[in-house]
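Scroll down for the structure; my scribbles are underneath it.
Here the complex is missing one protein chain, while the rest keep their positions.
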Amino acid sequence: MSISILYFAWLRERAGRGEEVVSPPPTVTDVAGLIEWLRGRGGGPAAALSDLRAVRIAVNQEYATVDHPVTAGDEVAFFPPVTGGGGR
Amino acid sequence: MSISILYFAWLRERAGRGEEVVSPPPTVTDVAGLIEWLRGRGGGPAAALSDLRAVRIAVNQEYATVDHPVTAGDEVAFFPPVTGGGGR
Amino acid sequence: MIRVQSEDFDIGAEIAQFTQGRTDVGGLCLFVGLVRDVVGDAPLEALVLEHYPQMTERELRRIEEEAHRRWPLLDTLIIHRHGRLKPGDRIVLVAVCSAHRQAAFDGCRFLIDWLKTRAPFWKREEAGGQHRWVAACDADLGIAAAWGDAPDDGGEARARLPGGR
Partner (left out) sequence: MIRVQSEDFDIGAEIAQFTQGRTDVGGLCLFVGLVRDVVGDAPLEALVLEHYPQMTERELRRIEEEAHRRWPLLDTLIIHRHGRLKPGDRIVLVAVCSAHRQAAFDGCRFLIDWLKTRAPFWKREEAGGQHRWVAACDADLGIAAAWGDAPDDGGEARARLPGGR
């Protein structure tokens, strides 16, 4: 299956890419499995996802948790907690 | 002594005047005395001040109560509770 | 900054001038009060705002000072109109800028809440060929009082008159 991965902010910098299309094995059925698989693959994305304390996830543009299922054609985004707006 | 009296909003309409300069006797030493004296004089101002439930007072442009002293040269204003601003 | 005027104001121009050249502002909060078109069930023809000029300036300045005392505000602006207004017309503008948005919101809301219960303006509505002085709103007094240290307008004069008349 093919899944689009997006990285934003410092995760994008650490991953060394803003997006990629990956084809994990069918044993990957949720976000947790996808993260495990990406870590196992090594490189920038593995570094970006090495510490998940400040990582948020969206599946198909909706906030999600690691138990969210992933299937072919999904868009999975990894990013830090948001900091938009103004006047903090 | 001479005191300037101002009336606003419906008190002005009921008094039939927006301002007047009055010379009450020296026995008038506070706002309460002034109101009594104006009532005794009759006419529009007496009608305006007949029911004080919705009357507010300012002496020299400061909110005041009826026990506030009045002396020559003071400006005493009578008006309803304020209703400025917007977006009630 | 306080302005009381019969003329309309241009929100964009006022805000541009208000923050002109500043780079220390993190948040700007603005409130504009406008004349609504309906009074109860009747269409409003006009709203006439009367005020007590010398006292208005003084009270508005005091309200502004109180806001600066309570929050770290960089600047405040109050513009209040008087005279004859039509539905859709602007009545009042309150603007506050601060480094932080919480202070900007709190300061702005405080200014309009206190203004409505302190500044000597009175509204007269004209609708259906009749005119009616708008009664003060108890809710507004409660809202202003909720800020604490509620300002005193002297209260009901009757209650304090000897003999309670």
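Just so it is clear, A, B and C label the chains in written order, and each chain counts residues from 1 on its own.
One rule holds for everything that comes next: a residue touches a chain if its C-beta (ideal position, glycine included) is under 8 Å from a C-beta of that chain, and two chains touch if they have at least 3 such contacts.
Fair warning: this is a prediction, and the values are worked out from it, not measured in the lab.
Enquirer: List the shown chains that the missing chain touches in the full complex.
Expert: Taking every chain of the complex into account, the missing one touches A, B, C.
Enquirer: Going by the touch rule given at the top, which residues of chain B touch the chain that is not shown?
Expert: Residues in contact with the chain left out: 85-88.
Enquirer: I need the residue numbers on chain A that touch the omitted chain, in ascending order.
Expert: 6, 8-10, 12, 32, 35, 51-58, 61-67, 77, 79-88
Enquirer: Could you list which residues of chain C touch the chain missing from the display?
Expert: Interface with the chain not displayed, on the chain C side: 10-13, 15-16, 19, 21-38, 87-88, 99, 101-102, 104-105, 108-109, 112, 143.
Convention: only the chains that are shown with their structure count from here on.
Enquirer: Once you draw an edge for every pair of touching chains, what topology comes out, line, ring, star, complete or other?
Expert: The chain contacts form an open line.
Enquirer: Taking CA centroids for every chain, report which one is farthest away from chain C.
Expert: Chain A.
Enquirer: Rounded to a whole Å, what is the gap between the Cα centroids of chain B and chain C?
Expert: 24
Enquirer: CA centre of chain A versus CA centre of chain B: separation in Å?
Expert: The computed centroid separation for chain A versus chain B comes out at 73 Å.
Enquirer: Provide the list of chain B residues touching at least two other chains, using ranges where the numbers run on.
Expert: Residues of chain B touching two or more partner chains: there are none.
Enquirer: Can you pull out the residues of chain C that are in contact with at least two other chains?
Expert: none
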